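Every protein chain except one is present and positioned as in the full complex.
Presenting chain A:
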């Protein structure tokens, strides 16, 4: 147990020259970070991530290019084949692209965390008395900006090529908000992978293997009805499908449907399961 000697120390002079008193230092320690401390620590880590983003703008490449490129490309290539015309396809496509973009951004979260963790500064983070969740959650808060940019850009591109969402402004805001929530929640899976994998490349590889089936074996780009039965069954349970349907309902009808509810519940479940897993794996890795 802690043996705290009740030492009476004479602290005179300026704070810089006062002597270090071990007994007092021991008495000041706390067994863990309080919630409020953890929050300040997380925000500090978010500040660090934002500083890094500002200094490395090339990190924004994916969130800038993908929305522009994929939206236009998919619309003009598949529009006629799937829905008869580009304008008919847009209401189906745009929510799908949003989901795909969110997943891509998530992937980057895991890869960047892994890269970051290999740096010397993570040794210091681990040696500091900070909540173990802060180094993981901090960058994820900063990433909200990336999700925001990516989704807004997608919607703007869609509007330019002729998409007129039936849900109106509120529907769009709701759809974008849901995309951001979903992206942020799913990012915990990739953060967990980031803490487990051996290298950034392996995170990238594993993430690709997860992302491609999840987005393409969903209703993101084609109506599920057109698929063979066994595939349709998988597509229906794919969580991405639920998010896509929910975003569609918001964008096209401005309706908060049961799908929206399921999507939010699904996101919550992902966070509840994967956030603790990520923190545990991170704490063990030391």
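Throughout what follows, a contact is a pair of C-beta atoms (placed from the backbone, for glycine too) under 8 Å apart; a residue touches a chain by one contact, two chains touch by 3 or more; residues count from 1.
To be clear about the criterion, contacts and distances are computed from a predicted model.
K.L.:
Identify the UniProt protein name of the omitted chain, choosing among "Carrier domain-containing protein", "ATP-binding cassette domain-containing protein", "Putative transcriptional regulator" or "SoxAX cytochrome complex subunit A".
P.N.:
"ATP-binding cassette domain-containing protein"
K.L.:
Looking at A:57, A:120 or A:229, which makes contact with the chain not pictured?
P.N.:
A:120
K.L.:
State which residues belonging to chain A touch the missing partner chain.
P.N.:
On the chain A side, contact with the omitted chain comes from 1-5, 7, 16-17, 19-23, 25-26, 28-33, 37, 40-41, 44-45, 47-48, 51-52, 55-56, 119-130, 134, 284, 286.
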